[in-house]
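See structure below.
Note that one protein chain of the assembly has been removed; the remaining protein chains are unaltered in position.
And then chain A:
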Amino acid sequence: MSHFIDRRLNGKNKSTVNRQRFLKRYKTQLKRAVADAVNKRSITDIDSGERVGIPSKDISEPVFHHGKGGSRDMVHPGNKEFITGDRIRRPEGGSGDGSGQGKAGKGGKGEDDFVFELSREEFMDLLFDDLELPNLVRNQLIGTTEFKTVRAGYATQGAPTNIDVVRSLKGAIARRTALGAPLRGRIRELEEQIEGLLGTGVGEEDSRIQELREEIDRLKTRIAALPFIDTFDLRYQSFVKLPEPTSKAVMLCIMDVSGSMDQVRKNLAKRFFILLYLFLQRNYDKIEVVFIRHHTIAQEVDEEEFFYSRETGGTVVSSALNLAYDILKERYDPTVWNIYAAQASDGDNWDSDSNVCRDIMIDRLMPLMRYFAYVEITPRQHQSLWYAYQEVMAAHGHFAMQEIDGADDIYPVFRELFKRQEA
């Protein structure tokens, strides 16, 4: 009478909808938690899930219940020494109320937090919520040099490998039916005439019947002679090439590695670059990263060297910009690639070089770019580069600059740079 069912293969994510609703409802609190988390994280694991906490009083569901106070009777097991009438000191921490409220917080997160794990996707969604890549629309329209082959029905001409057998044979049947129809109609007529003649008592040997029979035979031969398949029937699968908006992006990371950029500042810059990289990853299938570092001369380097080797010397920013321009010219055609650049510097520059930078940016680099973000990591006063870049900003809408003082600023600054623009 019992019935066994194996449900293990059924979906196990029955609660996904409810989980999403829960996250959506507490989005503001979660966003705050995520922003905190991202600043605290080490650089290497920025791209993973996260444990976040929400104050549990925000998410409690109230019911009417008894509060503390009043008089109540409780029964407990395990009596060892009490006898009736004993008076006991009230235990500390109110364990006398017997209800299991107010358990200590787990994992030292403080007792008021409801702590749980976000998946990588959920974390990223919250991290980049409400941000967008500027000028994304434009890149959908231009950059149509990539093609994708898609099916486009059937054609009467094509390569033999593309013959669609089923379709061709269907056509053949149709053709034979159509061409044979008048002949078959005629046969039916003649057979009716024979019936009619036989009905009037004419014998099978009568010449008129003989003639009709011959005619029917001739017609049948003609039907049989219709070709089973004809070149006319052949149908080929047709493919056309559709232009595809490109979804490749290249990100240029430009960083000053002169003596004034110490490890702390480089780390700040690195965090910023990583955030940008993750954000681009959400929008593009394929991203290439080019690392350019510079002091008085610029070099293209690999990631390791970019972040960890240290040089000393003066600073000539224009060297990096020139190198960037050369690399773009050589390898990244702006009609194919979406080009983003992020530059981090402490603002030091050789004095007369700032104007050169400004000119390179305005005339040569900016027209190629989707977006160029400049962050200055300095607690000090701005120097000539900042003011030169302000002119760039005035000239090009897709240039943005911000200042970072410490790790806490990175995420807010990033949000500021990429916040959704009001339409």
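Heads up, the rule we're going with is that a residue touches a chain if its C-beta (ideal position, glycine included) is under 8 Å from a C-beta of that chain, and two chains touch if they have at least 3 such contacts; residues count from 1.
Note that in this section contacts and distances are computed from a predicted model.
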Of "Amino acid/amide ABC transporter membrane protein 1, HAAT family", "Quinol:cytochrome C oxidoreductase", "Phosphate transport system permease protein" or "SpoVR family protein", the UniProt protein name belonging to the chain not shown is "SpoVR family protein"
Touch with the missing chain holds, among A:15, A:157 or A:381, for A:15
Touching the hidden chain, out of A:80, A:151 or A:380, is A:80
Out of A:72, A:222 or A:331, the sole contact with the unshown chain comes from A:72
Where chain A meets the left-out chain, the residues are 1-8, 10, 12-15, 17-25, 59-80, 82-90, 96-98, 100, 106, 114-117
